[in-house]
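The complex is shown incomplete by one protein chain, all other protein chains being positioned as in the whole.
In order of appearance the chains are A and B, and numbering begins at 1 in each one.
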Amino acid sequence: GSAAHATALETIVRDAVRTTPVWDLHTHLYPVAFGTPNAGAGAPTDPKGLLLWGVDELLTYHYLVAEVFRVVPSRVLPYQDFWRMSKEAQADHIWRHLFLERSPISEACRGVLTTLQALGLDPDERDLGRYRRWFAAQNPDDHIDRVMELGGVNRITMTNAVFDDNERLRWLENPNVGADSRFEGVLRFDPLVRDWPAAAAKLTRWGYAASETLDDASIANARRFLNDWIDRVKAIYCAVSLPPSFRYDSPDDGSYSSRVLADIVLPVLAERDLPFAMMIGSQLQVNPALGDAGDMVGPADVFSVTRLANDFPQNRFLCTMLARENQHALAVAARKFGNLLVFGCWWFLNNPSLVEEITRMRVELLGLSFVPQHSDARVLEQLIYKWRHSRELIADVLVDKYNDAAAAGWRATESEVRRDVALLFEKNFASFVEAPAT
Amino acid sequence: GSAAHATALETIVRDAVRTTPVWDLHTHLYPVAFGTPNAGAGAPTDPKGLLLWGVDELLTYHYLVAEVFRVVPSRVLPYQDFWRMSKEAQADHIWRHLFLERSPISEACRGVLTTLQALGLDPDERDLGRYRRWFAAQNPDDHIDRVMELGGVNRITMTNAVFDDNERLRWLENPNVGADSRFEGVLRFDPLVRDWPAAAAKLTRWGYAASETLDDASIANARRFLNDWIDRVKAIYCAVSLPPSFRYDSPDDGSYSSRVLADIVLPVLAERDLPFAMMIGSQLQVNPALGDAGDMVGPADVFSVTRLANDFPQNRFLCTMLARENQHALAVAARKFGNLLVFGCWWFLNNPSLVEEITRMRVELLGLSFVPQHSDARVLEQLIYKWRHSRELIADVLVDKYNDAAAAGWRATESEVRRDVALLFEKNFASFVEAPAT
Partner (left out) sequence: GSAAHATALETIVRDAVRTTPVWDLHTHLYPVAFGTPNAGAGAPTDPKGLLLWGVDELLTYHYLVAEVFRVVPSRVLPYQDFWRMSKEAQADHIWRHLFLERSPISEACRGVLTTLQALGLDPDERDLGRYRRWFAAQNPDDHIDRVMELGGVNRITMTNAVFDDNERLRWLENPNVGADSRFEGVLRFDPLVRDWPAAAAKLTRWGYAASETLDDASIANARRFLNDWIDRVKAIYCAVSLPPSFRYDSPDDGSYSSRVLADIVLPVLAERDLPFAMMIGSQLQVNPALGDAGDMVGPADVFSVTRLANDFPQNRFLCTMLARENQHALAVAARKFGNLLVFGCWWFLNNPSLVEEITRMRVELLGLSFVPQHSDARVLEQLIYKWRHSRELIADVLVDKYNDAAAAGWRATESEVRRDVALLFEKNFASFVEAPAT
């Protein structure tokens, strides 16, 4: 009967979602070769290392720093006092106030619980010392495998910020630093688009002479800079984060950002046949005292994205926006442009009620032609909770949608469901980054 | 007991919603007299005919054209190649890519399934040839009856675009072209409000001399034009679609649109005692290559609507907006003005998750004093799915609301529920269009 069919279908969908590996298209994770401040069992300690992992990193994630300053505000514990504490002392503080003195039911707190549990630890022991001992015994490189397995992730995409000195020098010192088959490179260059004069000064210092005026030589050198670094990080796409105020009207609307896009970034990417990712809507440092936790959300202009997609049909655009109020229009924008791939539920949107509403809306408007989620993980083990929580919500939506189709007489087979989930989790993105030149 | 009561109440509500006929207040459907490109069994073929029906029209609906260009983008199949294909080849292309190569779970795809199933075809046969043969055997005029029966629609409201040559000439050639008791006329004249200079030039050509300056003679002639056409199409209301940028500050805010509204449109409608419908928020042609599928959504200004409702108390306004982000304020606006009737979940909002949230919000804010849905059908058989899907969601909301009232001790009787549903589906609109002069 129909109820039995619905149960069977639900089992198929949930299983497909649980077992289909994901290509995580945006993280801030790195292979061990980039160093790690947390030696564990097997790596040398590198205080400025880029691979963050372990329970103290999980607990001092900037999402939780923001939350603890709500319950122990700066008038009680001044910001500078917190920042002067050791990472372990910060973690103790957060554990005490966000887990023990009130229940850890925010999404960021819940994420820590899910992660510990998946790793075989018992969150209900509430014993930070025990967790620390367990992590200290891990070899970071093996641990990456284990975390990817538990998160159901088969490929991790890095964010390789070329304007970050710490990261840039590692690439220059060791051309093979990124050579880990589990990781893919992405060239990220926010200053180029957000602040051309400052970027030009740096390019000049780095041997790519560029002037504020964006003359032909500057353009040629900046293109060479991009090409060199695309090669160096073996970038599968390039990316920037843009503020809510970002506007693109036309290549000659008079703004630096439009000229940089039209004359430097997009021509290089068209030639290299690589997508350009835009993450739009983060207002930097509304509370500078909070550091990484001090950025805010603001509404962006979706029409700027549709104009870019229209004006540069030879380019492919990945796009996510941070404001909830942009999500409907952004999904509609994707209906208008085959060269625009919408992805993920970013940062302040990566909460169950919002992931669910956004995913549902996208399936209704776009069918299977989008990428439902990315992890944005900064701490390795976050892969586990971000994907477990997201999978649950994506499955909820898909179960409803396959049931609706079945009620209308269309019965998807198991292999069709698996094919569809693979599109969402891997193949849509894979074909977008690997697509042949236009 | 209370559970038994809740079950009984749910049965009553669902039955009332399923069986109460709707007056569909906005469609793009026409009687057979307007011609049809699809002869079927019984009508002459008219390639430019306005009545669209049949499985190939369903599959090439612009919602699905937009979706197929996401999965076979223009870099693979150029727009112009698609547009050059026959309608049948376009339908084959869409069927293959959106139904067979991935599951048809977007709302527009699901709509095709629901429609086929309701007509007695088996979507799971996945056999386009068989469906085509069935449609080819239908007589269009009888088919209209059958579709209305299956959709639970007892009256269809047309959109009679007087600035569309194809349609205008049909009215001029045959004064009785609209004489079908199943259909009501609506005069639609977007250019008049959106682009007065262009409209004035056309009015002049049509014998209603009008100049850019909007002088007294222009106003008088434009009013005469409206009156003549209201008579010709026997319009039950007049309508325009407006861009997100539409603003009304005051009759003399300096814009053409405000003057046209204040001096031409609203006085005529007040005199004729007809409502004025505004559909606000569609940004035309962000991707011109997609044709009808190339329009976008943008946020509109709800205060412009409240100012109109306040400044013209002798007029009645129907209003729907396209942006999700306008829905809450628009429902609140309706709380402020008895001469403002909010209706429908338009286009990109006509998706289950959005219909559900909007309908729920409207019931909570407005009780039963709104019109929950219109079909916007462009292809006859879409009436079936648009109303079946909407009825399910409207029933979900109402079941909750009657249960809440019952939990608070107020038990609606079956006849009260039927009375209420009739308000939502027919009577609110009927009394709004038929209301006596102020």
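One rule holds for everything that comes next: a residue touches a chain if its C-beta (ideal position, glycine included) is under 8 Å from a C-beta of that chain, and two chains touch if they have at least 3 such contacts.
Since the model is a prediction, treat every value here as computed from it, not as a measurement.
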* To do: Quick one: say which of A:Glu67, A:Asp263 or A:Glu364 touches the chain that got left out.
  => A:Glu67
* **Residue of B:Ile144, B:Leu226 or B:Ala412 in touch with the missing chain, whole complex considered** => B:Ala412
* **Contact with the hidden chain (one of A:Leu113, A:Ala407 or A:Ala422)** => A:Leu113
* Asked: In the complete complex, which positions of subunit B touch the hidden chain?
  -> 302-303, 306-307, 309-310, 313-314, 325, 328-329, 332-339, 357, 360-361, 363-369, 398, 401-402, 404-405, 408-412, 416-417, 419-420, 423, 435, 438
* Structure fact -> Across the whole complex, the chain not displayed is touched by subunit A residues 66-67, 69-75, 98, 102-107, 109-110, 113-114, 116-117, 122-124, 283, 286-287, 290, 293-294, 296-299, 323-325, 348, 351-354
